[in-house]
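Just one protein chain is left out here, and the rest sit where they should.
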């Protein structure tokens, strides 16, 4: 940690800061410049809250040297993590495709879509039983009945299943059905929920919050991991920007940034990232080429009558065509699909 | 609602859309232009999900005419709402100040601050018992013990108390202690939590999400109101932008925008909006002049040793000085403080 | 165009609006709903400024139906445009790579880099003679001497050359040297400059402004085209967002959005988009897979001693390796490199 003192800082203020740092267990190394004094503070105190130091008199800024996350970062864990979802490995050479409808509407719908996406090469089935909707008047999902349908679809296809959990009270129930839990973008900083899923033994897909910097996203992963559950997969699904042509703006470089800073796998969701089925193939292709460890794509047999997110869902036929293209790109970057 | 058809849309596609709209209960009014056809659809269907219409062939865009919120909007409820918090009216002529520490640390701390801010003119005491923290290693609050301390502070000062609730499982407990519930910015779209507080009879302070447009914020209020709890107060606390000099960027015009679109009271939180105590007075003054119905300000007796958000907390002495200034501005805009 | 009247709008206000629209040459089609009246206005008036209509009493909103751009849009020009830069076609099957140093430093440097990037498959040489720098104390380029060096590099390699022009007074000079003019992101709405390059017969590369929506970007292209120069190529180079891990956030979906809305070719600049050489390959691969018509990549023989943008420049060796990878991806999307 480095403390930058104001150019007007008095000798007394500098001494006061040094004393405080020593009391906190740091070794201090003051460097006196022409205008300003800086104090280097040695000691791995990332787990201690240092923001209070900014309030001491004469302080201009406090610059951390160590990352604030430990379990999620590359500093201590160098090897890329592989997360095993009931036999499907995420974070290996193979780029894994999650596919399925936004919301679970009926057994016929889900099983039909599941068979189709499996035939096209998808490895994990997604489907919402509890739906976060911006309007209280929208369809909110079939809840437990939806979980039962998902289970049936798994039995029929062998695909592991993932669904979103939105409420701490539902974590136990949902965990008893699915192979992987999903935390939605709007709950990325729902710390109670992060803690609760951290206490399960289910792999967790953690979507990036709409206004979360990569560092905040990794801190959310740290929340889950600090409870003992280290099977976290990150999912880039677009951030909020001023652009209105797409629902969100996908941050494709985040694939490389996350790979630099963290050992956790990262996948991309082109459906929420764009909000329009016509733009899904472009972003899906880009994500595979960028080196994402997988994709999550919304597929619906009848988007015109979907109960949720129809405009961003592609049909099984479009999905099949897209998968062929993605496989070729995957090969071109020495991965497989 | 207006449906804009693509310039390449066929007569058949236009007929198909008209049929669908009629089946949904709309009267249709097609207008044929040189390049494009538009269809006006009459009927108040704001409660029905219309996004699926965008997926029909030949459709370029769907433009809603009615606002998606009903209970939170000005279209049906013209009069400004006044929310009563145990005798304190929010939304009237008087601009109401909420003050107190970020986190509850001890009875001595909270009671001391409570007495001080009351003496300076604050009307409601704030203090966090459950703290949402971006790092899992930070202090997360005293939980139930904190609620007890808040209760004591109310007994000693007579100030109504507000605290944040983060978990659906805590809503009942927290409601049994406080006069008003707070939903934090990171939970603005935690729909389970919105639903749960909507089922209590406690007034709710709903902070704006970090990437929420005013419309999304009003939809979150609608969630609470649609459960029967219409005592919602909005709190602007800064949004996420590219600027890094402040923690967030306060959207001061939101005070006027909310007053245009909604009948709900709106207050401003200059502490989270800026993240630096030195900038708090500037934004507090601006908010009072802008016409906010109140302020929420973090006050700590010893910011250098605060367990949370020390850098953005002002001292009781600074608060007292600020209140004098704010009272003068309040008078200049025909309000009182 | 559709005029949405407020629910409180009087009959008189509606009549007044209809009269005004008719005077402007529109046919009007009022539709009276339960709460609001809307007026459909038929007539292609995209070239007339309609915002004043919003100020009429009783008006809630004015919704345009036609796009505000005409020459840059797909509505009237359906075929993809191909721009010819001294024999290199942009917008065809082949994805075209522009490469070269950020700033021109010396003949030796530029000619050396030019030969290297040509050998690796680049088609156009870039290099800055006039540099926009955020600090007035930074190196601002060699100006005319830089243009001479670029010319020499073209003679030595046969590569067409492109450089940025920043000042209306330099357009004539720069045009006399180069094969293509570049408008930088910070000048995307420098309307005098757009007008001036629109009067030349040189192809123009128009970088997206840091806070420009796609629609505003296309309007900037319209500026150039409305002066008679229709050889415009768009360049996505990242937009300003809250993320700080990269210099900007590249909007990869913009490749698909532009292809939907416009017939103009679009390329991507991964160097400015990320600001770090280590992230350049990720975004370059993504752009090729997304379907961009080309790339612009900063290459420097000695990034540690570059006079500008060293941290985002890759070396000729890295460029060569990257090109091999890109060619494979290009093939996988049925293009060539």
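Note that the chains take the letters A, B and C in the order they are written out, and that residue 1 is the start of every chain.
One rule holds for everything that comes next: contacts are C-beta pairs under 8 Å (C-beta built on N, C-alpha and C of every residue); 3 or more make two chains touch, one makes a residue touch a chain.
Since the structure is predicted, the reported quantities are computational estimates derived from the model, not experimental observations.
J.: Which residue among C:26, C:98, C:223 or C:279 touches the omitted chain?
T.: Looking across C:26, C:98, C:223 or C:279, the contact with the absent chain belongs to C:223.
J.: Specify the residue from the set B:211, B:231, B:301 or B:318 that touches the hidden chain.
T.: B:211
J.: Thinking of the whole complex, not just what is shown, which of B:32, B:173 or B:286 touches the missing chain?
T.: B:286
J.: State which residues belonging to subunit B touch the missing partner chain.
T.: So the residues of subunit B touching the unseen chain are 211, 213-215, 239, 241-246, 249-257, 260-261, 273-274, 278-279, 281-283, 285-291, 325, 328-329, 331-333.
J.: Under the stated touch rule, tell me which residues of subunit C contact the chain that is not displayed.
T.: Considering the whole complex, subunit C reaches the absent chain at 46-49, 51-52, 54-56, 68, 132-140, 166-169, 186-187, 189-192, 195, 209-211, 216, 219, 222-223, 226-227, 239-240, 277, 303-311.
J.: Contacts of subunit A with the missing chain: which residues?
T.: Interface with the chain not displayed, on the subunit A side: 2, 4, 7, 29, 31-36, 38, 40, 42-44, 63, 65-66, 75, 240-242, 244.
In this section, only the chains that are shown with their structure count from here on.
J.: Considering only which chains touch which, label the overall pattern as line, ring, star, complete or other.
T.: complete
J.: Based on CA centres, what chain would you say lies at the far end from subunit C?
T.: B
J.: Which chain, with its centre taken as the mean C-alpha position, is closest to the global C-alpha centre?
T.: Answer by centroid distance: A.
J.: Between subunit B and subunit C, what is the separation of their C-alpha centroids in Å?
T.: Taking the average C-alpha coordinate of subunit B and of subunit C, the gap between them is 38 Å.
J.: With chain centres defined as C-alpha means, what is the inter-centre distance between subunit A and subunit B in Å?
T.: Comparing mean C-alpha positions, subunit B is 26 Å from subunit A.
J.: Based only on mean CA positions, could you tell me how far subunit A sits from subunit C in angstrom?
T.: Computed value for the inter-centroid distance: 31 Å.
J.: Mark out which residues of subunit A touch at least two other chains, giving numbers and ranges.
T.: In subunit A, the residues touching two or more other chains are 211, 239.
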